[in-house]
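One chain of protein is taken out of this complex; the other chains stay put.
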Amino acid sequence: MKGGTPMMRRMQVVSITVLAVAASVHLILPGDPNAQDLLKAFEGPSLPHPFGFDHLGRDVFLRVAHAAPRSLGLAALCVVFAYVVGIALGMIAAYRGGFVEAALMRLVDLLLAFPGILLALLLAGFLGAGPGPILLGISLGLMPQFARLSRATAGQVLAEPHVEAAEMAGFRTTAILRRHVLLPVIRSTLPIGILSIGGAILSVSSLGFLGLGIRPPTPEWGAMISEMMPYISEAPVQLAAPCIAIFLSVLAFAHLFTTERSTAVAGRPS
Amino acid sequence: MIVGRLAQTALVALTLVTMCFVFVHTLPGDTALRIAEARGGSEFLNVGKAREIAAEEGLDRPILLQYGEWIERIATGDLGMSLVTRQPVASELWNRGQNTLILGIAGWLASYLVALPIGIYAALRPHGWVDKISSFYCVTMASLPSFLMGIGLISIFALSLRWLPPAGFRSWEHLILPAATLALGLSAFSIRLIRDTVREVNGAFFITFARTKGLTASAALRENGSRNAAIPIVAFAALQFAAVVDGFIMIETLFNFPGLGDLLVSSMLSRDVPMVMGAGLVAAVGYGLVNLAADLASLALDPRLSQRGQ
């Protein structure tokens, strides 16, 4: 986050503004996003209803706005969950070494081999469609990269003389990890963490598109897209609105941490 | 080393398959009824018929016994019969796996055919117009879900221009759109990585040295830098190929493509236990083999790695 060109700083300001507006605009909008009036179905954009009405006569602008905090929040929650569990596992693995390290890292490999969408699909069958399976499925998919990165950093830090000294002085494990290891680990992994929120938004919307997202009629961007897909020629604005919402919010997260050395994340679960 | 890795792959595969088994069996809902629906359709569903199926296929026996039998059979190389079609699982997996592999390789190759020249060119002329356009492209593509790219491609090339078929897999033309969807998503990440890696290698001491000898920038890179730049790129490419597995589920659904991802989803819905387990096994083994191939390729490119205590 430090430094960067003025251009990049401007981009960051724009990004933060976009996200803040997206997350809060529903608070000042009157009206129920689920209220329907079949007679208004497919009505085009107008000033009070800038994105028009969907196939059930619901206000698309309201729905996009109300979906924002949920989609963004769920994506962020996925990453937070994956992040906390990931770095905890990584640090424990690095600290314990030997069998514990090998076992934990094999577990992480295993999760990496398990397609995240498939996991969410299974969980959705198990728990029913809803935020729970999405959260678990996506965060289990994200967790391995955090575990691997934090283990590498923690391994380096633990080998440093002052940490070894602390160990010999008989400090408790948690105290050592908290005081000496946690901060460097967070410093090295946080940017990737924030970047992956963008990926998580894509995953959440993909699951919504496949019909595994939040229960209808609660608005969700991916589900809105799949609902409006058949009406592409009659209601292009209504279809485009959630698409643009996804695009802009992922873009915003991508620009939040753009640095000169861009960090590419291999593939993404979508 | 290869033997060890193969053993590890086998272990991962076994764990994955066990997870599939546990999942499918703990899913709520009556397995036999689901299979009855998959066999005969949703109308005129009959509980008596479901009980018959359960008895015939031994679905009401203890779960552990069923699991044990499956493991025993798999040890002899027999994947069993599908509960729904009553055809051998192995032949279905072979057909679908072939299709998925063709699609995966086509998409993956296409992405690197585009990404390599663009990435290298962008690295050699940083802040040039190719660099600027390509980084704009990368950010845009990385911010679009793959289903939107797929929908966009279908709308343009199949529905508006009518150049290509929108769905299915009956000829090579059917491969173009799904492979392009895959390639667009992959190249967004690989172009950046290639650009960054090549720039880093380009700035390294030995290239500067080569250039003082009078070689042009590109010649210096070709002669000395290509190997060094290739190592992380190959590792990343393999990683991406593995990550493609996730993408298959979405892309095959979107394009009605008869591949493994599609098979996995539909057999999961119909609770076709042997098919789910077979597909899980293939996915895990495939993933392991791709990673192994990547490591071998890195070794071949960089002999130093093999001396480093492996």
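By written order: A and B. Residues from 1 in each chain.
Rule of thumb we're sticking to: contacts are C-beta pairs under 8 Å (C-beta built on N, C-alpha and C of every residue); 3 or more make two chains touch, one makes a residue touch a chain.
What we mean here is this: contacts and distances are computed from a predicted model.
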Absent chain [UniProt protein name; select from "ABC transporter substrate-binding protein", "Sarcosine oxidase subunit alpha", "Aspartyl/glutamyl-tRNA(Asn/Gln) amidotransferase subunit B" or "PepSY domain-containing protein"]: "ABC transporter substrate-binding protein"
Chain B residues that touch the omitted chain in the full complex: 2, 29-30, 33-34, 36-47, 49, 84-87, 95, 98-99, 101-102, 105, 154, 158-159, 162, 165-168, 170-172, 253, 255-256, 258, 269, 293, 296-297, 299-300, 303, 306
Touching residues (missing chain, whole complex) on chain A: 34-36, 38-39, 41-42, 55-57, 128-129, 211, 215-217, 227, 229-234
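One rule holds in what follows: only the chains that are shown with their structure count from here on.
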Touch list for chain A against partner chain B, complex: 106, 109-110, 112-118, 121-122, 125-126, 141, 198, 202, 205-206, 209-210, 222, 225, 229, 232, 243, 246-247, 250-251, 254-255, 261-262, 264-270
Interfacial residue positions of chain B with respect to chain A in the complex: 8, 11-12, 15-16, 19, 23, 26-29, 135, 139-140, 142-148, 151, 155, 185-186, 189-190, 192-193, 196, 236, 239-240, 242-247, 249-250, 253, 264-265, 268-269, 283-284, 287-288
